[in-house]
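Notes for the one structure printed next.
A single protein chain has been removed from this complex, and every other one stays in its place.
And now, subunit A:
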Amino acid sequence: VENVRLLDRLSSRKAALGTLYLTATHVIFVENVSETRKETWVLHSQISSIEKQATTATGCPLLIRCKNFQVIQLVIPQERDCHDVYISLIRLARPVKYEELYCFSFNPKLDKEEREQGWKLVDLNEEYNRMGIPNNYWQISDINRDYGVCDSYPTELYVPKSATAHIIVGSSKFRSRRRFPALSYYCKDNNASICRSSQPLSGFSARCLEDEQMLQAIRKANPGSDFIYVVDTRPKLNAMANRAAGKGYENEDNYSNIKFQFIGIENIHVMRSSLQKMLEVCELKSPSMSDFLWGLENSGWLKHIKAIMDAGIFIAKAVAEEGVSVLVHCSDGWDRTAQVCSVASLLLDPYYRTMKGFMVLVEKDWVSFGHKFNHRYGNLDGDPKEISPVMDQFIECVWQLMEQFPCAFEFNERFLIHIQHHIYSCQFGNFLCNSQKERRELKIQERTYSLWAHLWKNRANYLNPLYRSDHGQTQGTLRPQMAPCNFLYKFWSGMYNRFEKGLHPRQSVTDYLMAVKEETQQLEEELEVLGERLANLQKSQLNDDKVKSKQQDRSKQLGLSTSNNSLANTPQEYSNDLKSFPSRSPSQGDEEDSALILTQDNLKSSDPDLSANSDQESGVEDLSCRSPSGGGCLPSEDSGKDSDEAVYLAV
């Protein structure tokens, strides 16, 4: 642990003086202000770049950019210290062995059994059973049981019944990295399915009988339709260029009954630089509206998001409305294919819009089908050209859908942001490595914990208060508006400016409604208890009445007089009651008091992992928005004091 005094400059805020610590897993900055001792934790695995800037009179500035879009600017008084920190961080941020990652040292104090339970939370066999598989058309295949056919595929795959082992192996030899067509989603109602694969090795003229039979088998598994769509998610030009390398796309003439379709989603390199450009815009110091909109436009980011959505919408429509099966591929079938298949599934099946279902979806289309998490998110030091925000884009697609269908998702924005965080954090084992094979070799399940169990335990924080399973919006296929719909895609400041709290709405509707719902639940319970007590009292009074039948006249009189009495008391009592409820301030009404504290505790305990970025604080802040006189608006006042002042005057 190095002990350096330094300045912390978060965006344009006033600098805070404090101490910087480097641990094996975190960079920790502790403010010197003795009452608060505000801490900023950053996981090494979150660091995407470190920049040492020219030394100034005040010291040596160090800029740390994180993969969860946090930007930290430090000024270290001594050039030498700064250099040491810089060198250490460069090494720490780029581990070379999986064992160096945080998840191997992270211990949430759960016993072995709890850990195993956690890993069992999401079970893909169960999921395919839920879809209605195996059935007459589809079966499970163990052809890849020791990863003998395809090392980036899982051991258990679902294929058409009529596809023999010979066909599968033959087809796999004709597909890039042997990623043969396998089932991603099956629609029970009309037998239409979504299958996925990599590109065929067709070159300019090659063909493969088994591969043709494989596609035929997929078509036959949907007796209601006489053709299948083959969707190549690449731009046509890219696909054609691949032919020169002996790869390419399906020739409609060779395959019977396919309809071939290009959907131009750009490759990982274009996406990487697009995100880079957008982040540059987000980082601008007090940009003008034009700077911002131009930058956003030039980054092309929202255009790419729309392309992915359009592909998903096309497939969902083919399956739900036309009842036609679809085979999706891109080049290797692990990036764009994963995006598009999961967006389509999300549109088609309400289950995937629940919290549990979403975990299953990620596990199915991303984790099990060999999305290269390690390469894409740079967990281990590797080729920077392999890094690309593929999953980030999928998560944003979900958010864009949540904006358009506010009641359709069981989870809220925070859920998505936390998943994004953990794709990079390496705190849990779920997203380690590039394939199931690698994860098994590393014995991930025995040595690390599952994110899903962690999120599930804290699910109360991730609920969308507007979700109701019986709501019309929740049912069936989601049909986003197609055209003109460009304006429906919006910049997601909750994600990309996640740490600039000042930019976000100061009061959160979601948190407000969550608190109301929690109070409602307590009221329901209290109502029940009160009802019981009332019933008991009435019963005992009735008994009393029987016993004291002689005194009945008198008790009647009494009853009258007491009720008169209480009437006189009513205004006071009433207003007391009124006060204790609607004015949700913690000082009044013991029930709410505890309720508020409870949720705050929940929030705190739920986020130990995210303490990495002092997120607990925001949770509490947001929640306390509810009490009008409470801290809710203090942050806004505070921010008004420093940051905004600068902003208004500067412009």
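Rule of thumb we're sticking to: a contact is a pair of C-beta atoms (placed from the backbone, for glycine too) under 8 Å apart; a residue touches a chain by one contact, two chains touch by 3 or more; residues count from 1.
In this text, contacts and distances are computed from a predicted model.
Q: I notice the complex is incomplete. Of the names "26S proteasome non-ATPase regulatory subunit 2 homolog", "NADH dehydrogenase [ubiquinone] 1 beta subcomplex subunit 4", "PAT complex subunit CCDC47" or "Myotubularin-related protein 9", which is the UniProt protein name for the chain that's not shown?
A: Choosing among "26S proteasome non-ATPase regulatory subunit 2 homolog", "NADH dehydrogenase [ubiquinone] 1 beta subcomplex subunit 4", "PAT complex subunit CCDC47" or "Myotubularin-related protein 9", the correct UniProt name is "Myotubularin-related protein 9".
Q: Have a look at A:F292, A:Y351 or A:W456 and name the one touching the chain we're not showing.
A: A:F292
Q: Could you list which residues of subunit A touch the chain missing from the display?
A: Contacting residues on subunit A, toward the hidden partner: 282, 286-294, 296-297, 300, 302-303, 306, 404-408, 465-466, 468, 471-473, 481, 483-484, 486-491, 493, 497, 500, 502-509, 512-513, 516-517, 519-520, 523-524, 526-527, 530-531, 533-534, 537-538, 540-541, 544, 554-555, 558-559, 562-563, 565-566, 570, 573-574, 577-578, 581-582, 584, 625-626, 628-629, 632-634, 636-637, 639-641, 644-645, 647-649, 651.
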